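The structure under discussion is supplied below as structure tokens; questions concerning it will follow.
A single protein chain has been omitted; all remaining protein chains appear in their positions.
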Amino acid sequence: MESLNTILLHPDRRIGADMERWRKAGGGQALARAAVDPAAVREAIREADLRGLGGSGFPVWRKWDAVAAESPKPDKYLVVNGNEDEPGTYKDRLLLEETPHQVIEGALVAALATGANRVVFYVNPDLALSLAALKTAIELWQASELLDLASTALGRPLELTLLPGSGHYIGGEETAAMEWIEGRFPFPRGKPPYPAQVGVHGCPTLINNVETLAQVSHIVAHGAEWFRSLGKAPGTGTKLYSLSGDVLYPAVYELPMGTTLRELIFVHGGGLLSGKPLKAVFTGGPSCTLLAPVDLDVALDFDSLRARGGSLGTGAMIVISEGTGIVKRVAEYMRFFAHSSCGQCMSCKTGTATMSLLLDRIDTGRGTAADLATLENLCAMLPGTGRCHLITGVVQLLDSSFRHFKHEYRQALR
Amino acid sequence: MNMNNGIPLAQASALYRPDADIGSPPVLADPQALLNAFHPDYLGSSVTKLAVGANAGDSCQRELAGLLQAEAIIDEADLAGAPVTDIDVLVIGGGGAGCAAALAAAERGARVLLVTKLRLGDSNTVMAEGGIQVAIEPDDSIQRHIEDTLRGGHDIGNPELVAAMAEDGPDVIRWLIRAGMQFEQTASGDLHTRRAGGMNAARIVHCRDYTGLEMMRVLRESVIQHRAIEVWEQSPAVELLSNEDGRKCVGAVFKSLIDGRFRMVRTHSVILATGGVGRLHLNGFPTSNHLGATGDGLVLAYRIGACLRDLDSFQYHPTGLVYPPHLSGKLVTEGVRAAGAWMLNAAGQRFVDELLPRDIVSAAILRECQEGRCVRVDDGRVGVWLDTPRLERSQPGLLERQFPKLLARFRVSGVDPRHDPLLIHPTLHYQNGGVVIDVNGATTVPGLYAVGEVAGGIHGRNRIMGNALLEIISFGRRAGVAATAQRDRGPKKVTLEHVNRARRDLTLAGIPLTQAAPQILPDYAAKGIWNR
Partner (left out) sequence: MRAAYCTLNFFDFSHLTKTPMTTDGDNPQTINLTINGVAVAASAAMTLVEAAWHGGVPRVTAVSCLESVCGSCRVLLRRGKEVTVNLACQTFVEDGLEAVFLPPQPPPLHHYEISDFTDGWNIQARFHEIFPEASHCRNCHGCVLSCPKGIDVEGAIALAAAGHFRDAGEAFLECVMCELCDSACPELIAPAHVGLFCRRVTAHFHLRPPNLIYRLEEQRKEKMGLTGASHDEHE
């Protein structure tokens, strides 16, 4: 198991808010380097091919370069996105609760690399333990000379703020987070303009996921080549996979980016409960595509999955065995998304409400062929029509369940 | 049909002047002659005699007769495996009459099932614009209301029914207000009343020109919220059920538009509130009616042996829209003429007193059209002008204040009745006759009631404005109350015996069983509706 929990979840780092232990284990090196040469930091992130690990898979260096190129108006923001709320994803809360300092260091490295002077730690308000650990950790940093070092390097004071989110799922979307930070309901704003140009209070803003920033401190400390070597090409570095569902050992597993689904489920996860055969895996959790048993040997990295017509998302893998009904499960998720729709866009709100209604009917023996046809028509009509990605992701989920399990839907009709 | 009749629309529009000098219309010397010559009811070939049933030998509109003497659409075998529901009172139809009946029955403690062909509230009621008659002004009386109604109906209405309805009037309005319906008020708080064609006093109370919508949404909400009323939607009635000798109504059979399945309902009392026949497009006319108005209740009542009346009398409302095409046949309320709007032929002249009874005004319009003094749209349809711009000029802001529904319908089409005259033509609007009932809405078939447009005997040969909305509530409630008094041990058998009897009668009369009824939906809207 020499590939498991080697970096972010290394036992030496899972020490909570104890800053002294964290420094003894090597914490702070990355910040020292970033203070000296911010441009080199950006170069390292590019070389390492670090991707957005909150679900986008977007090359991190592009966002950083965009923000670095802007001038403060009069500030620049870094938002650490810890509003984790996706079903089946629980890696960020773990990092915040058990390794807050590596997250904070990564954030400050990012701030220095892009010129951000205000850092907002934006966390799901229901994550009580994570919030408590982060609060303590931030206070320690505010009393620490490391922060002074960073402020000096930046040329202005670095301000750290902890802001619990609104409790709405949609608050995890980048532009929605910005709305909440500005004191309003977290409605996604739609892009353009992009946060790099117009973000919090009109200032250039970088938003990165907690796991992404945790990786940053290690890339900068040990170099891009080292990071690349940890992954299985084309993947680089490690990834936190949130494994849940019908497996023996549901947990967060840090493994090389590009580990196969088979290895994750059967080597680390202990296989399926009661020895039942694998039926499907909801990836990304769950507003992405389904994987089927035929996909067991696919590499779980962004590019390999995209080539397969799927997406890695947050790296959540919700495993279901034969014995779970797809219609019911999809109906459950659809109810979650219908509940979470913020209401701005007709396509998303009315679309998810309608799909939820129809799935519910089908699942409870009241659905007709016409209802199934309406669902298919909506899948054709709705992608790409919302201000954010929610409705597109929801349709992906439904579509992909049709592709693999249409017969189950038909059987459920009356 | 002469497809080149009249002046093209663009040309007629160019000729039109809202400020032209126009005199009075010619006096109509012989109204009956006009009706005889031009009104569809008087067209010899549109009427036939029924050969079978309780009204054998009576006159009946030809196409309707075809449906009344048609084969049933189900057989007993279709009911195998059909679930059965037992209920105290069954109401068939989800418009104003059906809801009033259901509420009245439920108020009396009955468990009620209301089954409707489409959505609850899909009806002619919801479209009604003019208002509801009630004799509440000091210079008016219940007796005057009765007389106006009988006279408007050419004196063949049943005086007992008319009296019951007119007397119920004030209490009906109170009941509606208590249920939450708003009406226009004067500055002193009185209900605002309007006079309309065939009336000797101002007697119409209304809510803008949305009276039907206001009424229907209140009734619909009351029914939905009522704990003792269950509602089935998208469930057309396809047949009634009878007892062992086929002479008593004991329930009905429904076929769901959702899942195509049959469901049977057994009950003490069936209240038919199925509305009108406009979507049969009798005599080839367009209609103001909603899509479900296909006379289903009339067919079912006749088949089980109920007596009907005045089946050769239908109201063609003078002002049905011709343009834009998607509003073809849709109503412009008589209230617009009552407010002073004139009708002009293509030559820009008035041709009849706009406030004469509807049948006469319609006949006059048909005369203008057939004699070429009409305006023609591209696809050959014709009409005459309803001069709303002149009305707006004489009373600025009137249309917006009192007729918002009229304006609203045109918003999406770019036509503005304040500036553009409306092209109109008579439209099949109301079934004057129907199932014979007593003052409780009971038909001649035990266990079967009929209320609202499907029932007959109130309006004679011509309904006057505002009595339809009164009738549905008045008789709806009467039947709902009377239905709850029926308590016996139920039938020995629940059968389709009446269907067999009807088949026998039709065969022996030599009528081919090639047509099936009820119609459910007009052919153009019925594609694949059962294909679930």
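Read from first to last, the chains carry the letters A and B; within each, the first residue is number 1.
The definition used in the following text is that a contact is a pair of C-beta atoms (placed from the backbone, for glycine too) under 8 Å apart; a residue touches a chain by one contact, two chains touch by 3 or more.
If you're wondering where the values come from, they're calculated on a predicted model, not measured in any experiment.
Participant: Looking at the full complex, which residue from B:Asp58, B:Glu233 or B:Asp416 touches the chain that isn't shown here?
Facilitator: B:Glu233
Participant: From the listed residues B:His206, B:Arg220 or B:Arg358, report the one that touches the chain absent from this view.
Facilitator: Checking the options B:His206, B:Arg220 or B:Arg358, the one contacting the hidden chain is B:Arg220.
Participant: One chain is left out of this view; which of B:Ile22, B:Leu43 or B:Met264 touches it in the full complex?
Facilitator: Of these options, the touching residue for the absent chain is B:Leu43.
Participant: With the missing chain put back, one of B:Tyr210, B:Trp342 or B:Phe403 would touch it. Which one?
Facilitator: Only one listed residue reaches the unshown chain, and that is B:Tyr210.
Participant: Using the document's contact rule, name the residues of chain B that touch the chain not shown here.
Facilitator: 1, 3, 5, 8-10, 36-40, 42-46, 118-119, 121-123, 126-127, 134-139, 141-144, 147, 167, 170-171, 173-174, 177-183, 185, 188-191, 193, 208, 210, 212-214, 217-218, 220-222, 224-227, 233-234, 257, 281, 283-286, 290-292, 322-330, 366, 369-370, 374, 377-382, 404-405, 408-409, 412, 425, 521, 524-525, 527-529, 531-532
Participant: Which residues does chain A use to touch the chain missing from this display?
Facilitator: Contacting residues on chain A, toward the hidden partner: 185, 187, 341-347, 349-351, 353-354, 357-358, 370-371, 373-374, 376-378, 380-382, 384-385.
The definition used in the following text is that only the chains that are shown with their structure count from here on.
Participant: Flag every residue of chain B that touches chain A in the complex, lowest number first.
Facilitator: Listed in rising order, the residues of chain B that touch chain A are 258-259, 532.
Participant: So in the complex, which bits of chain A are touching chain B?
Facilitator: Counting only chain A, the residues touching chain B are 368-370, 414.
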